[in-house]
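Sending over a structure as structure tokens; questions will come in a sec.
Removed from the display is one protein chain of the complex; every other protein chain stays in position.
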Amino acid sequence: MKVLLRKILNLMIALLIVTLLTFLALQVIPGDPVTKMLGADATAAQAAQLRTRLGLDQPVLVRYGRWLLSFLKGDPGISYSYSMPVAEMLKGKLSVTVILTALSFAMTVLISIPLGILTARSESVRVNHFFLIMDQLFMALPPFFIGILSVYLFGIVLKLFAPGTYVPLSESVAGGLGYLLLPALAMALPRSAMTVKMLRSSIRSQMAEDYVRTARSRGLTDSQILHRHALRGAMVPVVTFLAQSAAEIMTGTIIIEQVFTIPGLGRLLLSSIGSRDFPVVQAIVVLMAVFVILVNFAADLINMAIDPRIRVS
Amino acid sequence: MKIRKNGFLKTGEIMSLVLATVIVTGFFWTPYGTTAMNAAEKTLPPSLHHLLGTDNFGRDVFSRVISGAGTSFLIALGVVAVGCIGGVLIGSLCGYFGGIADAVLMRVCDAITAFPAILLALVVVSLFGGGMANILLCLGLLFIPSFARVVRTEVARVRDMNYIQSARLMGVSTGRILLRHILPNTFPVLLPAVTIGFNNAVLAEASMSFLGVGIQPPQASLGSMLKDSQTYLNTAPWYALGTGGMIVLLVLAVSLLSEGIQQGTGRGQV
Amino acid sequence: MDQTAGEPAGVRSMDRHGEKEGTRQTFGRTSCGDSGDEMTDRQSQKNSGQQAPDLLKVSGLRVHFHNAAPERYAVNGVSFSLKRGDTLGIVGESGSGKTVTAMCVSGLMPRGKADEEGSILLDGREMFSCSEENLRRIRGQDVGVVFQDPMTTFDPLCRIGRQVEEALTVRGIPKMERRKRAVEAMGLAGLRDAEELYSRYPYELSGGMLQRASIAAAMITKPKLLICDEVTTALDVLIQEQILELLRNLNEDYGMTILFISHDLHVVKKICKSVLVMERGKIVESGETAEVFARPQHAYTKKLIASIPARAERCRTYD
Amino acid sequence: MTESVLEVRHVSSYYTKARRLSGTHSGFGERDMQVLRDVTFSIQKGETLGLVGESGSGKTTLCRAVLGLGMDYEGEIIHHTDHPQMVFQDPYSSLNPARTVGWTLREALRAGERRGKRASRPLVPEILGQVGLSEEYIDRYPYELSGGQRQRVCIAAAVIQRPQLILLDEPVSALDVTIQAQILRLLVRLKKEFGLSYLFISHDLNVIYQICDRVLVMKQGEIVESGDVRQVYEDPQHDYTKMLLAAVD
Partner (left out) sequence: MNKKSLAALLAVFVLAGSLGTVCLGATTETEASSDGDVASSGDTGITIGLPQDLDSSLDPYQITAAGTREVMFNVFEGLVKPDKDGNFKDAVASSHEVSDDGLTYTFTLRDGVKFHNGEIVTADDVLYSFKTCADTTVNSSVASALSDIAGEKADGNTVTITLKEPLSSFLSAVSSVSIVPADYTDQASVPVGTGPYRFVSRSVQDNAVFERNDDYYGKLPQIKTVTCKIFEDNNALFTALNAGTLDMAFHLTVDQTKNLTNGYKVTEGEMNLVQALYLNNAKAPFDDEKVRQALCYGIDVDSILELTEDGHGAKLGSSMYPSFKKYFDDSLTDAYPYDPEKAQQLLADAGAQGLNFTIKVPGNYTQHVDTATVIAEQLSQIGVTANIEQVDWETWLSDVYQNRDFDATVIGFDAAYLSPDALLQRWMSDDATNMIGYSNPDYDAVMKKAQSTTDDKEQTELYKQAEKLLSDTAANVYIQDLADFVALSPKFTGYTPYPLYALDFSTLKLA
């Protein structure tokens, strides 16, 4: 249990550091939001009055503290440029990015685990070579390149889907999800290739352990050995890798949303950085970081479930 | 450490050799000027004159792809170097000494990995402008955690080995133990990290230029070229395929080479 | 631990690219016996009625590893027999081929890594002509194996009980009966409060206890032959003594035939009735243990015995 | 009374959970337990002191304490020599796998020189010769050597700085019997040649009997018996020693 508490503590610290880093990064960016909102020819008095209303005249740490408190209460503040509550602006967009990431992550897991096991068990050298080459090839495909090609191929040539018509899930779950399938796949392909490669080598190294020979001496078939013993041990490094991939997919959505014109967090993040809309940027970055840290935490929990020794260390 | 020949190594070597020569020549000479425009030759299909055809300004796509590959190659190399050096430094310190320094640095690394790379890139670009050096610096910073983690685990493992104990007994200084005794043992672990790092660096640079945050025109960058080529997918598909193809080749060559080396030293998997 | 550079490392490792498939030449000796149906306990007792005197008869065994030098045979023409209830020791330094011989007998030789010739008759059945399916059935049923390092012989992520009873699990024995027999076997192997240890993880047990559990796992199916490969090497002197005591009881009380492999002549002297001395793949000497130790014939055996600083002679060779 | 090389007085040590890095699992669930109980002995110049006991009896901990390798302990340890060296049991992790034999030995020489041990600077081939290895081993990597050859290189490295005291932690138990004999013979020769003193640790009573002058028997971190090796073997006092001797007979 002590290990769990320590992990949670680490998680909290990492989160705090992220929010602090974001906050400081935004102070450093040139371009003062007030001039942006009032325009260049605003009088000094108007600017000062707005600055106090937004609390920008407080020292950085006080502002950070106040922002953190209100964020924890679920209110990420008011957007500077759109003067709408940030939560209002995010609501449609957050679920889009989250679903896109979850879909892509699920695809990665569903593609790579079975394939990894299959390739690890195949004895013939030719099959191994084939899979290794496919791994290398898919790993080298950048998501946005696949995206462009598939938008062109499926969107414009084959007209399987209409780019730019993302219908929010609230309206038609099938339509929305259907649209997200392709972008999710574009991100999932290179990820799964890496996971397959890793899972295969992890299984291979487990199969070379002493206890596998003992199990064979008890009359177990190879597949029994794999499923009862080797696979479990092999999963530990893969689970950590998958959690890391989930984080990379999340940040990857920023580009894929651009290629497939999906109104997710990515596009809003880019434009609000441009317009120095700190509350929006802050909220998005922190949400992304929370997601990343949560998934890593889930991976730690699962690894603890698999390997009792981790529980004790 | 002798490396046995195998399929991967050979293909990887050939591809990297060809690419390297093409890119290096690209720095000094390209069939056409990378920015030379020619109104008469707009969006020509690939031909002997223009191996990859021309773009909407009549510029030779092949020359631009080579010089773009050159830029990406240099940045990726720089990023991996920065990431590697930073990673090895932090990794060995944390791995060897542990304690508070280790806990703090590792938490910062966790935070950096959780940070969306694009935001950091934008901060750097808006502060210092979009030149190659800034992108290299900012991406390099982002790659340090992955190297640090790999090196830290390896250094921690090697730190308690008998040959390190005996080195201590002999009176070898801690610095020298770290540098000359422990680090050489982390190289086999570093190679895969460097490869993955290189691939991610090429992709990250291309993505940033794709978003208009990375390398600014007129300097040729694979990412920005890919973005511009989107519009001409219908009338000039070779523009997108050529650029995207080069990115894939660049990444494939390096990963094949590293896979080959790992196979050769028996550390790869069958 | 005799795992030094000399011993062909290829025994367990993955096959390299392009290795040609291993060939199992058999000299067409007796068939593998009823390969088709499921061999259950009762049936094996029945047809052992007209038992051959020797439980195990090995003749002309030759093993050559693909990645070894052409003329270097791991096992080069080994022939011996093992009577039911006997305890035979195989002694030799690393690289002598003793472990490879054990692997062949227990059918644990990895596929496709070596060419094997000769004949191994286990209780009248020719191992070489057995299909993979039959070999798999023999492993754990007729032959139990206990390995050297107790720390790595168990799956660290799997509870002890589940691994001890595994030989029964794969033979479709119902859960309750498996558990009962596992606890019983662990008790027999000298593990106090076996019930409690049943659900513990390997990392929670000491080396000695793990080795006892390993022996329980091997004998749970009451195999005809128990192969012990360097089982005492990784243990302390006192615990070694206890394990040897346990094996002696199994042999005397339950008539368990034991093939004991070790590089430690002391241990072999204590437990084995007869002994084979192997050097570079060949048997250089064999016979009653006391006889061989008292009057070694072969020069190599003499050299082996001389280098043990046996307390009996009490000579300070290094004064 | 020849002067002593090492004096250990009333040393006790408690095993608290080792300072492991988070993330790497640190093995078995250990609690605070006493590893060394009031250990007192001394090693005379030129003497080979044997230390026998089962694993977990505290032999290795004592070694680490004597060499100050990060073990905290109560009591006093007085070295009358500088930079005692150590030879380990497992030949596989005793030599830097990424470096050649020559490099390792040169490293030992270099460290020695830095500490002003100018003396006659023996050349690496000469050192290898002393431990019975030919020059061709200089450029070999550890993975190209057999267990026995590696142990010889470790001994060469230990002896190179001419320390007066060398601790040997189960130096031969990982080797084949015939090779064991050669290494023991080498150790005795080097002791005579360079006037070394050994703390020889082993669980094998027979090896101890062959090579040691005096012997300490340790059980659960406590020295239960000590004395001249012939006298202890012929007429053991403590029944633990008797049990050990019976098991080997």
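Lettered A, B, C and D in written order, each chain numbered from 1.
The criterion applied here is as follows: a residue touches a chain if its C-beta (ideal position, glycine included) is under 8 Å from a C-beta of that chain, and two chains touch if they have at least 3 such contacts.
Being a predicted model, the structure only gives us computed values, none of them experimental.
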{"item": "Residue among A:47, A:102 or A:181 touching the omitted chain", "value": "A:102"}
{"item": "From C:127, C:158 or C:292, residue that would touch the chain that is not displayed", "value": "C:158"}
{"item": "Given A:60, A:84 or A:173, the one touching the chain that is not displayed", "value": "A:84"}
{"item": "Residues from chain A at the interface with the omitted partner, ascending", "value": "31, 35-36, 39-41, 74, 81-84, 87, 89-95, 97-99, 101-103, 105-106, 109-110, 113, 151, 155-156, 159, 162-165, 167-168, 170-171, 227-228, 231-232, 235, 239, 242-243, 246, 258-259, 261, 263, 267-268, 270-271, 274-276, 287, 290-291, 294-295, 298-299, 301-302, 305-306"}
{"item": "Chain not shown, touching residues in chain B", "value": "35-37, 39, 42-43, 56-58, 126, 129-130, 212, 216-218, 227-228, 230-235"}
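As a working rule, only the chains that are shown with their structure count from here on.
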{"item": "Inter-chain centre distance, chain B versus chain C - centres from mean C-alpha coordinates, in Å", "value": "52"}
{"item": "Chain B residues counted as touching two or more neighbouring chains", "value": "7, 269-270"}
{"item": "Overlap residues in chain D, where contacts from two or more other chains coincide", "value": "22-24, 29"}
{"item": "Residues of chain C defined as touching chain A within the complex", "value": "12-14, 17-18, 106, 108, 112, 136-141, 143-145, 147, 149, 152-158, 163, 166-167, 170-171, 201, 203, 214, 217-218"}
{"item": "Parts of chain A lying in touch with chain B, wherever the complex brings them together", "value": "10, 13-14, 17-18, 21-22, 25, 28-31, 125, 128-129, 132, 136-137, 139-145, 148-149, 152, 156, 194, 200-201, 204-205, 244, 247, 250-252, 254-255, 258, 269-270, 273, 281, 285, 288-289, 292-293, 296"}
{"item": "Interface residues, chain D side, partner chain B - complex", "value": "19, 21-24, 67, 69, 83-86, 88, 90, 93-99, 104, 107-108, 111-112, 114-115, 141, 154, 157-158, 161"}
